[in-house]
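Complex shown without one protein chain; remaining protein chains in place.
The first chain written gets the first letter, and so on, giving A and B; residue counts start at 1 in each chain.
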Amino acid sequence: MKKFFAQAYIWFLLILLYAPLVFIGIFSFTESRVMGNWTGFSTKLYSNLFSGMMQGDSALMSAVKNTLLIALIAAAVSTLLGTIAAIGIFNLKGRRKATIQFLNNIPMINPDIITGVSLFLLFIFLGFSQGYTTVVLAHITFCTPYVVLNVMPKLAQMNPNTYEAALDLGATPGQALRKVMIPQLRPGMISGFILAFTMSLDDFAVTFFTRGTIGLDTLSTYIYTDARKGGLTPELRPLMTLIFATILILLVIINLRQARLAKKAANR
Amino acid sequence: MTDKDVIIRLENVSKSFGGKKVLDNISLDIKKGEFLTLLGPSGCGKTTTLRLISGFTTPDSGTVYMDGKDISGMPPYKRTLNTVFQRYALFPHLDVYDNIAFGLKLAKVPEKEIEQRVRKVLKMVSMTDYEDRDVESLSGGQQQRVAIARALVNQPKVLLLDEPLSALDHKMRQDMQIELKEMHQKLGITFIYVTHDQEEALTLSDTIVVMNEGKIQQIGTPADIYNEPVNSFVADFIGESNILNGTMIEDRKVNFIGHDFECVDEGFGTNNPVDVVIRPEDIYIMSHTEGAQFSGTVKSCTFKGVHYEMFVDSDSGYELMIQDYNAFEPGSKVGMLIKPSDIQVMRKERVCNTLEGVMTDENHVDLLGGEFECMPLAGAEAGDEVVAKVDFQDIELLDHQEEGTLAGEVYVILYKGDHYHLTVLTENGDHLYVDTQDIWDKGDLVGISIKPSAIKLSKRNDN
Partner (left out) sequence: MTIKRSSWSIPYLIFLLIFVVLPLVLIAIYAFQDGEGNFTFENIARFFTDADSLSTFALSLEVAIENTAICLLLGYPAAYILASKDLNRSAVTVILFILPMWINALMRTLATAELFNVFGVTLGKGTLLFGMAYDYLPFMIYPIYNTLNKMDKSYTEAAQDLGATPGQVFRKVTLPLSMPGVTSGIMMVFMPTVSTFAISEFLTNNKIKLFGTIIQENINSSMWNYGAALALIMLVIIGITTLFNDDDEHAGKAEGGLI
């Protein structure tokens, strides 16, 4: 009985949470300009999306491209910078370590609007013209701390002697780093990269303040401007549905694989 | 011994970490093919010595030679020796084969030869069928074997082993000890082994180097070290022992626990204070007191598997540890005998604390960073450098650090039959030696105070 109520509560919350997503999904299969107005089943929005025939403009497509490109660059740079930083921080001691860890926490604690406004002021102050570069720099700023946080535990788990063992067996410091340290840090680097990538994809406020006035749009800023103009571009509905479906499938695959690995390990 | 036999030579090597001296002017020759063990408590400098040889640390001063060449500054990857690390340090992302082949691949050995050599070394450590296994799926003992194989496959001239068995359980450790010994005999290369386990050192080694506080205390064969420890530290660290204060009355005659004993030692002068070491199995115990050298009462008796371990209070008021195959009931009266050759007499390292200080005014002296009240010294003024002597029993230890003139930490405890001889580490890292009846634990934080009358001052330029 207790279990029944518990499960009922969970599913009630899930239905509430998913209602808007399902709503988007349903209305991606009709042609109507506004959601909530069902004008019959159609896959026209999907075909519109794919052909890039965005009723005269392809701004949505370029926003999607920008979003992915920025996320990719920001995540890659953050992973490199964050991994090197994590190795450095891990080997620091005392107050220096505490200080840099505190600084590393700031972008994570700060609300997006503060990060956005402060970086906006920085670029004004430095006289940078804002655009692609400033958005990428801003994304690196709030992504790198997550990489650092994901790599640090791997450093702690690593037996420090493995690095020395590699030197002992004739590896130069560079070889020891490539052949012994990086492989052991790789899981942390990958999860840091994925986290940085999703943080960047999802960002709105920081991009909004650092993109300047050259008309650079990511998906988030596109949606924002679009919605403020009134009517949302209908093709966003199939786009969101597809993104959600992709993520759903990816997560299911990842989880199934992990479950299988766990089972395999247990059977050993 | 000619230089040709020496493979590793440390010459006047010193090393400090953060102002703390870890190695203090160490010199050591290691012969080709020997099994040498660096033995000592944690923090004695044995691991630092090993890391100097492997190249993970460079000496502050002094030189490390290998085959007569100075290798002090050579990075570890250029040295032709290999290490078995304390917790194996196997590469978790590589399987057994790739772990072992790691060094050979770096050295660009042909694939075919790598395979042969890995196979051969796996056979040697009896791990033949484990090539493809994930190292983390192996047991501790198996990981240990892989670690040894990984080092040996490179055919090093010297194999360094850093407490390699410390993570194994007791039974496994004994098996591995035998295998290591056999491996050493078969390979004929030099093994340098670091451990804090004296039993392991005695079992495995050709030569034992006992270290403490960054200094070599004694170098010798296991039998030498056990039977003839050079000082009370070695005696206490190796095996069980009774360490007692004594007085050398004349050659071949020593007084301790209130009795005169015949011994075999000579050359200690007359009426000089000495330390006397007697191994617990060297005291003969019997149920009658006729014919005994001294008598006492059994306080406790515990069975230890092969022998019984007893604590006996001598009638003269000293507590002795005795091991015997026969049990004696607690409370029973017993007589005891010690053969002259079983009495090991050692020169005392010191008879009192000798400290250097500066007078701050006529009634105060600065010693070890604390200002102590003292009796005025004729002709001494503020700023004069003086030498202060303080007897062991005149130093008072207090429960709280802030109560003393100086704060310290109990560092070494030695039981001397009727009192404890403590080494106390002061805040500045100096040592003070204290005799006390009170029971302290290692690591206790104490206040240190000295009565003014107990500080015996003399001017430094007097000596």
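One rule holds in what follows: contacts are C-beta pairs under 8 Å (C-beta built on N, C-alpha and C of every residue); 3 or more make two chains touch, one makes a residue touch a chain.
Please read these numbers as outputs of a predicted model, since none were measured by experiment.
Contact with the omitted chain, checked across A:A59, A:I73 or A:A205, is made by A:A205.
With the whole complex as reference, residues 2-3, 6-7, 9-10, 13-14, 16-21, 23-24, 34-36, 81-82, 84-85, 87-93, 96, 100, 102-115, 117-122, 124-125, 137-138, 140-141, 144-146, 148-150, 153, 173, 191, 194-195, 198-199, 201-202, 204-205, 208-209, 219-220, 223-224, 227-228, 232, 236, 240, 243-244, 247-248, 251, 254-255 of chain A touch the missing chain.
Just so it is clear, only the chains that are shown with their structure count from here on.
Between chain A and chain B, the centres computed from C-alpha atoms are 56 Å apart. Considering their complex, residues 159, 161-162, 164-173, 175-176, 179-180, 183-184, 186, 268 of chain A touch chain B. Those residues of chain B that touch chain A in the complex are listed here as 54-56, 75-77, 82-83, 85-94, 102-103, 106-107, 137, 150-151, 154.
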